[in-house]
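Sharing a structure below in structure tokens format, with a few things to ask.
What you see is the complex with one protein chain gone and the rest in place.
Take a look at chain A:
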Amino acid sequence: MSNQSDPPMIRFDNVVKRFGDNTVLDGFTCRMAPGEFVTLIGPSGSGKTTILRLVMTLERVTDGLIEIDGSPLSHMHRGGKLVPADEKHLAGVRTRIGMVFQQFNLFPNMTVLRNITEAPVRVLGLTPAEADERARDLLDLVGLADKADEHPSRLSGGQQQRVAIARALAMRPDVLLLDEVTSALDPELVAGVLGLLGHIADTTDITFLCVTHEMGFARDVSDRVLMFDHGRVIEDAPPERLFTDPREERTREFLQAVVGRT
């Protein structure tokens, strides 16, 4: 749980993202406190995933500024001015950010263990023994201690996503981005992965930014829910308020459509 008056872990200041003529994000401004769990909901194409991709530096902002823990992410200081970040700057800041993808994106050529140890060894400079220990602890956490030496193709979707979560956590990120992490899973595997994420959110001080269609999950774990439509936030409220008493007609329609579908 968090307090809005804390200095923000993530700050979006009037962020605009266009792909050609298509404006995907239209002036997004928001602060996320350390440890806060923020869920982004809204129809597809409304700009939610783009926000995660911007924070992960997989995309560059068209306009506006993103800050992580007070230092610019999308930009950097040069000669007293803020200029768009170069690759070197991005490489420096993105180590604090982790992401779990819809399609898991595990490295199929590596064992589960090496999927988790590769970045801590190559990026954080851990010794193989340290990385190994960290990875095995995380595999314990996600309930896959016995799968360390398997290749990802031998695991179910739910197991692969657990490994992907462990892989992201092994970097000890300050911010963890969850991009529809259960959308590619068989229905019976969804609850397990969401339960795991809820547990991690409860027991760490990681700041979460989550895009999901699982409204029950959003309601249970979020500190705040942002409703998106056409690249803009149209409602920003605690889940208990947003889900029971949405102020915007568009939010109400969306929630009805989503609940009606499931």
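Note that contacts are C-beta pairs under 8 Å (C-beta built on N, C-alpha and C of every residue); 3 or more make two chains touch, one makes a residue touch a chain; residues count from 1.
Note that in this section contacts and distances are computed from a predicted model.
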**Study point:** Among "ATP phosphoribosyltransferase", "Dihydroorotase", "1,2-phenylacetyl-CoA epoxidase subunit B" or "Ectoine/hydroxyectoine ABC transporter permease subunit EhuD", the UniProt name of the subunit that does not appear here
**Key:** "Ectoine/hydroxyectoine ABC transporter permease subunit EhuD"
Study note, to complete from the structure: Out of A:T23, A:T62 or A:T95, the sole contact with the unshown chain comes from A:T95
Study note, to complete from the structure: Given A:C30, A:V142, A:L155 or A:M171, the residue that touches the chain left out of view is A:M171
**Study point:** Contact residue for the chain not shown (choose from A:R60, A:H77 or A:R122)
**Key:** A:R122
Exercise for review: With the missing chain put back, which residues of chain A would touch it? List them for me.
Suggested key: 56-58, 91, 94-95, 97-99, 101, 103, 105-110, 118-119, 122-123, 164, 167-168, 171
